[in-house]
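Complex shown without one protein chain; remaining protein chains in place.
Presenting subunit A:
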């Protein structure tokens, strides 16, 4: 067990392409940290540099206080779980899990005991003599975890370990990974492109984009206080809604109507040097069916009327989808997020919105509905550089 420090770590390939730029992360001993971002953001490269599978171009990597830049992977005492599991097909489950111990020349009785223990933790005891090809996806995944934990390394590195599982199993395994990490208390760096995994698993989340760290923080903090448009759009499902707006004295003019600036928002904006044209961000849960909101509360927000395109009932609540007339919010960050989500090619003029409203709402798809939102919850972004103007750091 050890802390891991990345001190302005940079990866540049011989052809000049920079995969990771000046990454500074301090990972505490026993911490579960998630690297998240769209494909090509440099999260896997960062993980591989910690592992020693890729060289570090500049900067320093310290594990347990020691510089390890020049050490081979085998000398760093860290274990890794791969997306493909990378199980040795010619070895049984037992041999797979024992492999790191055998290489470390551990004596037979200890190997036997450690493998038994790991198999018990991961519920693999009855599969020890089977070959990986005879196991299900979930079992293979557990064997890969087992191979990592038998050695009691200083840290675990996990490269999208759950991506190859089907949705239901992924949720199950997510909780067992979390439980396992808490039980062992080993420093863990976990790479994923799935923001749900990032939100649910980590003590802290590192959001990356284009090789640079966007924001580091606890999941809830990132959700409530995204540093920029990219983090705002990436964290949360369904994603935050973005509507272009114009800032005037005490009011925000937008396609949703005029939004009064509350004291909180005004206070945060004061030192922010905000431009006139901004992007207004609203989380889906900050909307509500206007009919279900008290008069008193209603006055603190804005009510608008629009046709509901699609209404999805989730049981506990409903998702209402709207399209507004007017320009879509544009920025480099939003374009990248759309490209990553694959929605860049989906045609649709105007602004689309998602609102999470109470299950008791009587809104009907295809008909207009009165929707209210909390004016105090708006976040404002600078379309030029994506900065959150209402960021409370």
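Throughout what follows, contacts are C-beta pairs under 8 Å (C-beta built on N, C-alpha and C of every residue); 3 or more make two chains touch, one makes a residue touch a chain; residues count from 1.
In the analysis below, contacts and distances are computed from a predicted model.
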According to its UniProt record, the missing chain among "Protein NrdI", "glutamine--fructose-6-phosphate transaminase (isomerizing)", "Carbohydrate ABC transporter membrane protein 1 (CUT1 family)" or "Peptide/nickel transport system permease protein" is "Carbohydrate ABC transporter membrane protein 1 (CUT1 family)"
Full-complex touch with the removed chain, picking from A:86, A:171, A:246 or A:269, is A:86
Out of A:17, A:72 or A:296, only one touches the absent chain, namely A:72
Among listed residues A:37, A:59, A:100 or A:284, the absent chain is touched only by A:100
Residues on subunit A facing the left-out chain by the touch rule are 51-53, 72-74, 78-80, 82-90, 99-100, 103-104, 131-135, 140, 147, 151, 157
